[in-house]
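Report on the following structure.
The other protein chains are all here in position, but one chain of the complex has been omitted.
We just call them A and B in the order they show up, numbering each chain from 1.
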Amino acid sequence: MKGFFVGMMRIDRRWIFLAMALVVAGSLLSDIAFPRLEISPDVRRAYDLIDGLPSGSTVLFSWDYDPGSQPELYPLSAAMLRHALRRDLRIVMMGHWVTGVPLIEKQIAEVVRREFPDKRYGSDYVNLGYKSGQNVLVITMAKSIRDAFPADYYQTPLDSLPLMARCRTLRDARAVVSFSAGDPGLIMWIQFAWQRFHIPVTGGCTAVSAPEFSAYLQSGQLHGLMGGMRGAAEYETLVGVRGSASVGMTAQSLAHALIVVFILIGNVAYFAAGRGKEER
Amino acid sequence: MKKTVPLIITFLAGLYMIVAYFVPHPAVANSAQQMQGWEIIIVAFTLVLGIGNLVQVHYGKVRGRRPGWFHSAALLACLAVMAAIGTVWGVAEGTVYYWLYDNVMAPLSAAMFSLLAFFIASAAYRAFRARNKEATLLLLAAVVIMIGRVPLGPWLWAKLPWVGGHWPHALDQLTQWVMDVPNTAGQRGIKIGAALGAVSMALRMLLGIERSYLTTGGGS
Partner (left out) sequence: MFNPRNIARWLAVLAACANLSQAAKVIPPPPAEPAVPAPVSRFTAADVPNDGGGAVRLSWAPSPFDSAALRFAAPDDPARAVKAYRLFRSMGRSGEYSQLIEVGPGTTEFPDEGLANGTAYHYRIQAVGAAGGLSPVLEASAVPRASWFNGERTNMVAALVLVAGILLLFIVRARSGVAMSIRKIAGLAAVDEAIGRATEMGRPILYLPSGGLSAVSDIQTLASLVILGRVAAKTAEYETKLLVPCSDPLVMALAREIVKASCMEAARPDAFRPENIRYLTNEQFAFTAGVDGMMLRERPAANFFIGTFYAEALILAETGYATGAIQIAGTAMITQLPFFVAACDYTLIGEEIYAASAYLSKEPVLLGSIKGQDWAKAAAIAVIVAGIALETLALRFPQLHAFAAQWLLPK
């Protein structure tokens, strides 16, 4: 019996991987759903910021992630983009990650053009694309967006876009929304857009990095946050859409439960096999 | 001499940027911004350095038919093909480049990222053992957060006899408390310490005390 527990502790990790794959795939294919999803105060604040802006005001959306974190951050950015478009806000889009810029294109095609066909490029939304420079770029944009981006992603001069005639500097934006997988991302926007120019910053991040922002949320430097898939699911609930994040919540619930089960098994084996005999 | 000149440049440039943080007058601010502009340009040029190194290393491997040379050949081919189609047909939606991005690069990156789910499971299996008091506390906090942050947690909690009825929000509140209080407090401590460490490191570099990164002639 003891031998079994020692074996359990040295279990080939590929069995754990297999169990995880089966649970996640199974729950994505099935239609189990857990009913209650409490809206956390952080997501509520992010929602309220966007919801409280007068219609017609300009917001800056920054896609600061790349395809790697797309599964987690795409539903989150779609939810907020949808909300902003419904509220009739004007959206200036950009990205600090060069490999993430095609994701803006994707979101324009899948959210803006499909669900809001009457929104016009140039007057309702503009895609500035990517520019290197990170914080230097933000400071330049605060002086003049034209200096930072003489033309948009499609090489149209900014002067010929009506939205950009009204949004000349970053300060003309009523809020900055960043979907952030690392640096440059939310922290940079907080440090520069909020600390220097007092433009409210909100957005979303991967679940792994969410705890890092609690200090910024408590100090009021960050105006709400969607953390990972759960944050996106809450936002989808607020907007009234059952999107991919809400669907993914079941998979995430069961994956977490599986990890807890593994932790329990590991501890049972640890004590049953006699402590301290688990060195690799 | 070889080290003195870079040290002087480091000191002056660093000092100037610190001064510029406090002086909004255009006489200082404009030149400081221009310096930051140079940084963008220099960083953009380093990409050439990177590509040059890639080509050099992998071309050498292919030419010498060293083990795994065909991987290097694939890398060089991909580099050339992506660069060529991006330059010739553009990178906007609907182009070949975009198609390759959407159907090759994006799924590959996402696959690497999703490895996290598996590795978190295996690392948690190994790491969360109730070895001593502290480890047990860590383990309990981990379980509360993992269950409390997903809809499954409140759902299970509501089903618990007695506690679920008497304190329906207890799990939510406990989760939020762990995140807001012990988690944030610990993070702030590490953050303040790390920030001071970074300031001290920066100051050592500005003053030329820490100069091993300037090389040519060994450590400090």
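Quick note on the criterion: contacts are C-beta pairs under 8 Å (C-beta built on N, C-alpha and C of every residue); 3 or more make two chains touch, one makes a residue touch a chain.
As the structure is a prediction and not an experimental result, all values here were calculated from the model.
S.K.: Tell me the shown chains the invisible chain touches, ordered by label.
M.R.: Within the full complex, the chain left out of view touches A, B.
S.K.: Of the residues B:M35, B:L100 or B:A127, which one touches the chain left out of the display?
M.R.: With B:M35, B:L100 or B:A127 as choices, the missing chain is touched by B:A127.
S.K.: May I ask you to list the residues on subunit A that touch the chain which is not drawn?
M.R.: That gives, for subunit A, the contact residues 13, 66, 68-69, 99, 181-183, 195, 206, 208-212, 280.
S.K.: Touching residues of subunit B against the unshown chain: what are they?
M.R.: 18, 21-27, 29-30, 39, 43, 46-50, 53-54, 57, 60, 68, 108-109, 112-113, 115-116, 119-120, 122-124, 126-127, 187, 190-194, 196-205, 207, 209-210, 212-213, 215-220
We adopt the following convention: only the chains that are shown with their structure count from here on.
S.K.: Rounded to a whole Å, what is the gap between the Cα centroids of subunit A and subunit B?
M.R.: Chain centroid spacing, subunit A to subunit B, equals 16 Å.
S.K.: Taking the touch rule as given, give the residues of subunit B at its contact with subunit A in the complex, in rising order.
M.R.: Interface residues on subunit B, with respect to subunit A: 33, 36-37, 39-40, 43-44, 91-93, 98, 101-102, 105-110, 112-114, 116-118, 120-122, 124-126, 128-131, 139, 142-143, 146-147, 149-155, 158, 172, 176, 179-180, 183-184, 187-188, 191.
S.K.: Show which residues of subunit A lie in contact with subunit B when the two form their complex.
M.R.: 11, 13, 16-17, 19-21, 24, 34-38, 40, 66-72, 99, 102, 105-106, 108-109, 132-133, 136-137, 139-140, 143, 153-154, 208, 211-212, 214-215, 218, 230, 249-250, 252-260, 262-263, 265-267, 270-271, 275-276, 278
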